[in-house]
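Down below is the structure, laid out as C-alpha cells.
The other protein chains are all here in position, but one chain of the complex has been omitted.
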Amino acid sequence: MAAKTLPQFLVRNARDFPHEVAIREKEYGIWQQWTWAQYLQEVRDFALGLVALGFNAGDKLAILSDNRPQVYWAMVAAQAVRGTPVPLYQDSISRELQYVIDHSDAVMVLAEDQEQVDKVLEIKEHLPKVRKVIYDDPKGMRHYTDPLLTSFVAVQEAGRQLARQRPGLFEELVAAGQPEDVALMAYTSGTTGAPKGAMLSHANLVAAIAGLQEIERYQRGDETLAYLPPAWVGDTFWSLAAALIVGFTVNCPERPETVQENIREIAPHFLVAPPRIWENLVSQVQVRMEDATLAKRWIYNRLLPVGFEVARRRMEKRPLSLPLRLLHALGEFFVFGPLRDHLGFRRIRSAYTGGAPLGPEVFLFFRAIGVNLKQVYGQTEISGVSCIHRDDDVALGTVGKPFPNVEVQLTEEGEIIARGPTVFLGYYKNPEATANTVRDGWLYSGDAGFFDANGHLVVIDRAKDVTSLADGTKFAPQFIENKLKFSPYIKEAVAVGQGRPYVAAMINIDMDNVGKWAERQHVAYTTYTDLAQKPQVYELIAREVERVNRDLPETTQIRRFVLLHKELDADDEEITRTRKVRRAFVAKKYENIIEALYADVAEVPVKSVITYQDGRQATIETKLAIWNVETAAVSV
Amino acid sequence: MAAEVVLSVRDVSKHFGGVVAVNGVSLDVRRGEIVSVIGPNGAGKTTLLNMISGFYHPERGSIWLEGRDITHLSPSRIAALGVARTFQNIALFRGMTVLDNLMLGRHIHMRTGVLSAMLRYGPALREEMQQRRIVEDIIDFLEIEPLRKRPVGALPYGLQKRVELGRALAAHPKVLLLDEPMGGMNVEEKEDMARFILDVNEEWGTTIVLIEHDMGVVMDISQRVIVLDLGEKIAEGTPAEVRTNPQVIKAYLGAKALQ
Partner (left out) sequence: MINREAGVFHTSYESDMALYALPLAKITAWGMVALLVLLPLPLSLLQNEHLMSIVNTIALAAIGAIGLNILVGYTGQISIGQGAFMMVGGYTAAILSTRYGMPFWVGILAGGAMSALVGVLFGIPSLRIKGLYLAIATLAAQLIMEWTINHVTWISGGAQSSIYVQNPTVFGWELDNEFRRYYLILVFFLLAYFAAQNLVRSRVGRAFIAIRDRDIAAEIIGVNIFKYKLLAFAVSSFYAGVAGALWTYYLRIANYENFTLVVSIEYLAMIIIGGLGSVLGAVLGAIFIKLFPIALDLTVIGISEGIFGVRYGAVADFLANFQLFVFGALIIVFLIAEPEGLARMWENVKRYFRLWPFSY
C-alpha cells in the first residue's frame, strides 16, 4: 500500500531504510541521533500513550516547545491516531495561548519544560477542555503535583503497556489514516483580528512536497536544521512533511542561542530562513570584516564586488569574460569559500528566504558568495509554499514561479490567487472566513502582485496595505521598509503616509550594531532609548535613509523620520510573532508621533508604558527628535 | 523533619596572632538543608568555612562529617569525603575551558592513572566519556551549553561564578559550601544564582551551607540562618526569627554605623 499520510510515510521509512539517521539533536554536548526505526518506535510509544490517556481520532494536541525531536514525534503520533497537532509559538504569552488552546479544542498540551508548563497552568481555569499537560524536560518539575501533569516518558511508558495488551493496534490505527484527515492546524497570527486555525490535510502536505520535489530534488542523506518556530507552517513543511516523505535528516539545535554554531557544525544541504536572519548574517559579516586585519580587509573588498558581478551576470544569463572567471576563482578561494565555511553553507545546494521580501543587496550578497539563495512564497493556507525560484532562473525582487501542481492568477484588482491540491481545508470553526478566503476553489492570498515579462510572480505588499499619498501617488509601505531594513543599523521600520503629503518613517535602530558603532565612535550611551536619541545616531540613520531614497521614485522618498524610543515588540502586540508590523495597531498607538512627522516640529514628547519580563510595568517619558532628510535624484 | 546531621561543627575556635577570628562556634547541618551563615564583614564567616574545608585547623573544638572527625584532615582529603566549595573571589583555572574546569570537579570520582592516561584507549577513554556525560548534566542544568569550550578567563564575572558553582556540583558533594555566591553581582544575576541554588537543593537534595554578609537574597532561600558577629554565634533560627532578633539588628546596625 502506498503511503498517503505522514505516519504511513514514517512506517515506510522504518521499513525501507530503518538504519539511516532520521533526526538528531545536540544534547549533552554531542549530536544524539535516532534512526528511522527508532523514530518509529518513539512515535509508536507516544501515540499509544495518547490513546491510553483517552486521545481519540479528531482530537487536538497543542504543542508548545522549541524544536526538539519530541515535537516531531508528538506531531506524527497525534496524526497516527488520526488526531491533529496544533503547534504554538513558544514565546507566546499566556493570554495568547489561552485563546488558541481554547479555540482549537485541544484536549492535551505538550509543553517543553517548566517555563512552558507554568504558562499553561497559569491559565488552566480558562482551559476546561484540556485534560492533560505533558511535559518533556523534567528539570525543575519534581515538586509539581497538579493532576493535569504527566511526563513525555510516562506517556510513552503507558503506550508500551498498551502495545503489550493490544499488539498491532498502532499499525491498525496508522493504516486507517485517510489523506483527508487534518494533519496540521496552524494558527495564523495575522496582522489584524484574532488568530485563525488553518487546517491542512495529509493530502495537502503530500501534494506540496510532491510539487517541491519536482523542482528541488532532495535526497536521503541530506541534512537540514529545524530551528524555526514549530508553529510556523514552514517548519512542518520542511522538518516534518518533507523529511518524512523524502527521508532526509533533520537536526535540532542545542539551544536557541547556539543555532548559528549548530548550522556550521551540520553544514546543511538546504536551509530556510526568514529575511531577518539573512540580514543579520550579512551585518555580522560586515561588522566582523570591519574588524579584520588590513590585509584580509583589502582582499575582501577587492574580491567581493567580483562575486556580485558574477552573481548579477549569471542571474541575467550574461556571459562571463575570462578575466572575470579568473578573478572569481581567486574570490572563491580567498573569500567566498571561507565565508561559506564560516556561515555553515559549505554543502548548501539551496537556501530559501520567505515570509517577507528580502532586500536585493542582501539577496545578492549570498548569491555573490556562492550560496544559491532563492525566494519562496506562499501562505499557511496553501501548505506553506506555492512559488519558488528555479535554480537556473533566479531574479531579484520576484518570488519565482508556481509549483507545477499549483495554478496562480491575478484578480482584476491585482490580488494574487492560487488553486491546486495544496489549498487548505478551511479555518477551524470559522466557515465565514473560509468562504471569504477560498472562492470557487481559488485561494485569495490578500497580497497584491503582478507577473513580470519572464513569468515570475512579483509580490508588492499586502493588498490592503498598498496605499496612496494625499496627491494620489500609490506606494507600498513594506517595499520602503524592506529597503530601510537592509541597513545593518536599522532593525525595524514603519513607513507611513496614507493621505499625507509625503512618506515618513518610524525607525527602530539595531541595538547590537549601532551599539558597536557608537563604541567605535566613542559615543557614550546608557539605554536603548538614550542611544536612539543621540544626534550622532540620527546622523548615521539619516545617511542610511538618504541611501534608500536614491532607490525610490522621487514622489515616494522618505522626507522625515523619527527613531523610536523602544523596539516594536510582539509582546506589546506591535508586530506579530513572525515579525510583521501590525499597521493599524501601530498607527493608533503612535498617533501623536505620526502627527508630529507631518507637523512643523523638531521633536515630540512620548510617554510609554514598558512591561518588563517579570510583568512589572514602568512609564518612561522622553522627547524624540524628528529629522528631515534630503530627497535624492533617482539613480535607477 | 529532623533529618540526620551531616556536618557538625563543635565549639571551634581560631586565632590569628592575637585576634580572635572564631570563638567557640557550634553548628549542625542536616541533610538536604540550605543553611546560611551571615554576619557583618570580619565576623569570622570565611574562617569558619576555611576550617570546615581544611585550610585551617581549629585550635579548639572539632568538625565532623557524617560522624567522622575531619578536624585535622587536609583539604583534598575532605574534598574526597564529599565537601565541595566555591570561593568569594572565584578560584577557577582561568586558562582552561569550562568543560575542563568541570571535569576537574569530577577528579575525586575518577580513577585514571598515569599509564592508562598515556595509553588513552581503553579504560582511560571509557572513564573520560562516562565522566563527560555526568559533567554535561551540570552544563545542561546551569544552562551554559554555549560556553562549553570557551576559556573560563574570558567569561564575564557572573558566568564565572556559575561555572565555579558547576565545578563544585560536579563533585556531587554531600555538603556544598558557598562563599558569598552572590557577591559582586547585579540584581538579575543574584536572582539567577538564587534560583540555581534552590534548584540544586531541590533537584539533587544537596545540603548547602552558604555564607553572605548581605542579608538580602539568602533570607528567601535558606531554611535556617546562623548569625556570626565578632567570631561568635549570636543567633540561629528561621529567617523570620533571625530577622527580628534584637542582637542581630544591633550587630548589623552597629556594623553599618561604623562603615
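Just so it is clear, A and B label the chains in written order, and each chain counts residues from 1 on its own.
Here, a residue touches a chain if its C-beta (ideal position, glycine included) is under 8 Å from a C-beta of that chain, and two chains touch if they have at least 3 such contacts.
All values reported here derive from a predicted model rather than from experimental measurement.
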Absent-chain contact - pick from B:Phe16, B:Phe93 or B:Tyr157: B:Phe93
Residue in contact with the excluded chain [from B:His107, B:Arg150 or B:Arg243]: B:His107
Option touching the unshown chain, where A:Lys4, A:Arg160, A:His342 or A:Arg500 are the choices: A:His342
Residue of B:Ala84, B:Leu147 or B:Val227 touching the missing chain in the full complex: B:Ala84
Chain not shown, touching residues in chain B: 53, 55, 74-76, 79-80, 84-85, 87, 91-96, 100, 103-105, 107-108, 110, 112-114, 117-120, 124-125, 127-129, 132-133, 167-168, 171
For chain A, the residues touching the chain missing from this view: 24, 26, 29-33, 264-267, 288-289, 291-293, 296, 299-300, 333-335, 337-347
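Simple rule for what comes next: only the chains that are shown with their structure count from here on.
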Between chain B and chain A, distance of the C-alpha-averaged centres to the nearest whole Å: 45
Residue ranges of chain A touching chain B (in the complex, touch as defined): 27-29, 139-140, 142-143, 254-255, 257-258, 261
In the complex, chain B residues that touch chain A: 99, 132-133, 136-137, 139-141, 143, 145-146, 148, 199, 202-203
